[in-house]
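I have placed the structure first, in the form of structure tokens, so that the comments after it can refer back to it.
Of the protein chains in this complex, one is absent; all others appear in place.
And then chain A:
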Amino acid sequence: MERDTDIELRLLIEAIYLKYSYDFRDYSGASIKRRVHHALSQFECKTISALQERVLHDPGMFMQLLQLLTIPVSEMFRDPSHFLAIREEIVPLLRTYPSIKIWIAGCSTGEEVYSMAILLREEGLLDRTFIYATDINPRSLEKAKQGIFSLENVRTYTQNYQNAGGRRSFADYYTAAYDYAMFDKTLCQNVTFADHSLATDSVFSETQLISCRNVLIYFNKKLQDRAFGLFHESLCHRGFLVLGSKETLDFSAYGHRFEPLVKQERIYRKL
């Protein structure tokens, strides 16, 4: 028999879907449960049902809850060896395309976008690259567009950048002011930030490279497969798919439709 809180959780997720069209129904249960319980204390709700009542009748409340349901932990050049592998293994092949389209799916607050743009600029490819950076959280997208990051975090990013094979001084890419670093706007000249859900939306463009890192761990197998299906459809013949360092195609129905290029770094190529 289901516990009351499990029933309430399902009803909340269903209400969010029906009212706001955000579909968390196939997210990994353990994580979503923790985040909703965290929200209960944040919003001082005694029960999930009480939270549901407020969310259902107050779109502003839903937007606040969405900030807790999505996980904006990201770093620039997170897992430096991954970016080094992109530079060494993918870039030489990307160079062969006259114009390049890249999709960064689940870009959160933009750290992956700026990392990719910096890498491409250093490789002389940024001017002929078009990047689609998508996320379900409009506030994250807004932050990504602004390109302002805490200077404290930039220290970590600098270390990562160097370990990822960065060719310049990382400080060349931002202006520091007070406790913040404002990143070079020209990095995002060819970036389109857009609202897109891997759970409910479809493919919008053909791409040569898709980066979707530390997003799929929050999906169940069914939703993961939906996302892999979109990526497969979007990628050109022999296009590249890069995942987070603990994410894999191994358990997916799409596993046999990609081949590992650098397995350790979760870099795959469409077959």
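The rule we apply is simple: a contact is a pair of C-beta atoms (placed from the backbone, for glycine too) under 8 Å apart; a residue touches a chain by one contact, two chains touch by 3 or more; residues count from 1.
To be clear about the criterion, contacts and distances are computed from a predicted model.
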Original post:
Any idea which of "Sugar ABC transporter ATP-binding protein", "Ferrous iron transport protein B", "protein-glutamate methylesterase" or "Glutamyl-tRNA(Gln) amidotransferase subunit A" UniProt assigns to the chain that's been left out?
Top reply: "protein-glutamate methylesterase"
**OP:** Using the definition of touch stated at the top, determine which of A:Ala15, A:Leu40, A:Ile71 or A:Leu93 touches the missing chain.
**Re:** A:Ile71
Subject >> Sole residue of A:Arg35, A:Arg54 or A:Arg226 that reaches the chain not shown, by the stated touch rule >> reply: A:Arg35
Original post:
In the whole complex, what residues of chain A lie against the chain that is missing from view?
Top reply: 28-31, 33-35, 71, 73, 214, 216-218, 220-221, 224, 246-248, 250-251
